[in-house]
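One protein chain is absent from this view; the other protein chains keep their places.
Our next item is subunit A:
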Amino acid sequence: MARRYDTRTTIFSPEGRLYQVEYAMEAISHAGTSLGILATDGILLAAERRNTNKLLDEVFFSEKIYKLNDDMVCSVAGITSDANVLTNELRLIAQRYLLQYGESIPCEQLVSWLCDVKQAYTQYGGKRPFGVSILYMGWDKHYGYQLYQSDPSGNYGGWKATCIGNNSAAAVSSLKQEYKENETTLAEAQALAVKVLSKTLDMTKLTPEKVEMATLTRKDNKTIIRVLTSSEVEKLITDFEKSEAEAEAAKKQPPKS
């Protein structure tokens, strides 16, 4: 019955829903997880790499994490080809602003601009929406460190910690319990990210090839964006497994009376 209202994006269903937008979000929920955490001294984005085939030639440094300008990085979840179009557009928007005003675009303006583009695809043109959700991390002089999330509908929000992609709901509730606002340092956030990712990766064990992580910090009035090396990721994973093992052992100990 709902099928009649599916074919064109620009139509409401009788219940007042936009099915194409919802289907786009459904597509994203099957894609590789991406999560972001705001810390007191920086921000981090972590993503699950799905293309771990050994035959893949390492042309790109990063599969899901993209640098947008000197002060902003984003991570995507969803259809990769759609994501490429949007990240290119984000870079264009950022450079146009830099050309016009001579300074870096403030984070929210970049997100807002792209979301206006995404929204247009839900209202006119007869084209399907982009099947991508994006997490943005950045710094600007107005609001400092910021984390944003946008989805195919063109809605966006600012977050302290959030997750998109496969098992994102479970990850978000996990983050809600473990994240301590104004008390989480970048190092703690990295450990937390590994912990949450290990839960969302269905059944498979965490390895450095499966995880991408990038951090954004400020030093001497400049933004430093770093993609962690696989040995750094490996160390985080081993630390996590060690603390898990310790927690398991503590549980097995009979409670001291």
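As a working rule, contacts are C-beta pairs under 8 Å (C-beta built on N, C-alpha and C of every residue); 3 or more make two chains touch, one makes a residue touch a chain; residues count from 1.
Convention: contacts and distances are computed from a predicted model.
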item	value
Omitted chain, identified by the protein name its UniProt record gives, among "Potassium voltage-gated channel, Shal-related subfamily, member 3", "Small ribosomal subunit protein uS2m", "Proteasome subunit beta" or "Origin recognition complex subunit 1"	"Proteasome subunit beta"
Residue among A:K141, A:K176 or A:K242 touching the omitted chain	A:K141
Among A:P106, A:P129, A:P152 or A:P208, the residue in touch with the chain that has been omitted	A:P106
Contact set of subunit A toward the excluded chain (per top definition)	99-103, 106, 108-109, 141-142
